[in-house]
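Excluded from the complex is one protein chain; the other protein chains are retained at their positions.
Then we have chain A:
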Amino acid sequence: MSLTTEHARPSYDPVSLSPLSFWAKSPAEREEDYAVLRRERPVSWHPPAEGSMMPPQEGGGFWAVTRHADIAAVSKDPETFCSGEGIQMEDVPLDILEAVSSFLATDAPRHTKLRKLVSSAFTPKRVKKIEDQIKDQARRLVDHLVETGDCDFVEHVSRRLPQWTIFEMVGVEDQETREIATHAADGMVSWADEDVRAGREPAELLTESLMQLINVALDLAEARRAEPRDDLMTNLVQAEVDGESLTDEEIAAFFCLLSIAGNDTTRNTISSTMRQLTLNPDQRAYLVEDYDARIGTAIDEFVRWATPVMTFRRTATRDTELQGQRIREGDWVVLFYASGNADTEVFDEPGRFDLSRTPNPHIGFGGGGPHYCMGNQLAKAQLRAIFHELLTRAPDIEADEPVYLAGNFMQAIKSMPCRLNLG
């Protein structure tokens, strides 16, 4: 061992973000730990995440980036901090990573070309076109909710609108297949949760979910090759990159990425917001007083508060330095979005749910740079539509204590009872 050429690592930080027990805490408890790191050791070294499916590398670990400004700087410097070596904070088998991540886990120039194949469906004009349909769908959902009465909010509301929206765009038509695909997409991000796993090994749940998603994707691709329609799957089967069509694997990976990114994120933002509106009646009253004028600003606070994506990883492409820490080529650098969104350097009283917060430069959709959330405007259109319907038709609706999913990636609410209080 030569410590002269390879400088020694710092010791592992006493505030550990690696164990499953850290991720089993409530968001507020995790924030206490983040606050210490942000204040005292903004870039810190940690052992490999516990519970990974792969054996941890010896002496391995990751750098945790907890301040808003540093998360933004890393996100905007893809040449130094790349995505092509993986984006999760634990080692995921490479074939699984490739099968599900599509352009999320690639770098320029390939990233640019792949992303472009679908990004044109997410522009302001295209989102506006589908916005009326989203509103109709939100209305139907709330009709159904009012008929149902008190129930699980996640199952009856927050799960349904994102599912409808993303599969309508991609082209999955029947409800049964939409359910299968949503369930499988959930499985991809739930392997750390014992409830969801129900006795299976993490890898078993992942593989099973992945096979289901791939099957749905390939059936749909075949159908669109035979009979093109006006949907994203048709774009994909007709697309060419550098003169070549996409392979079945690539098409399936697009489908997996869209199914995962389009469902869980928006779902959890809707659930989290319903809970916050229950806990902060003054903020609810403020919003309802002039919904159309205030919802735009409020939505950024919904997303800041929910931060459904808690972490993504980058890999250093060269030796560099961050907050005085020497990062080596190949090192893992994990961005803690939830921490950045509570950074007092940027947000006044971050612990307040403040629907009039302006400016609100949250990093819930990412810290900027080439991977910035492609669905941000689509998500906003859904949030606007669903809370309009809910707050008009069930103005006194309340949500009780949520049940959180275990894991280090999605801040996900599995279930949450709601009471309509329709009087």
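As a convention for this text, a contact is a pair of C-beta atoms (placed from the backbone, for glycine too) under 8 Å apart; a residue touches a chain by one contact, two chains touch by 3 or more; residues count from 1.
In the analysis below, contacts and distances are computed from a predicted model.
Per its UniProt entry, the chain excluded from the display bears the name "Ferredoxin", taken from "Glutamate transport system permease protein", "Ferredoxin", "ABC transporter ATP-binding protein" or "Putative heterodisulfide reductase, C subunit, HdrC".
Set against the missing chain, the residues A:G86, A:G171 or A:G366 yield one that touches it, A:G366. Touch with the chain omitted from the figure is made, among A:Y34, A:W63, A:F81 or A:F122, by A:F122. Although one chain is not drawn, the whole complex shows that of A:R9, A:K76 or A:R294 it is A:K76 that touches it. Per the touch definition above, the residue from A:S52, A:T297, A:N376 or A:S415 contacting the chain not shown is A:N376. Although one chain is not drawn, its touching partners on chain A can still be listed: residues 76, 112, 115-116, 119-120, 122-126, 365-366, 368-370, 372, 374, 376-377.
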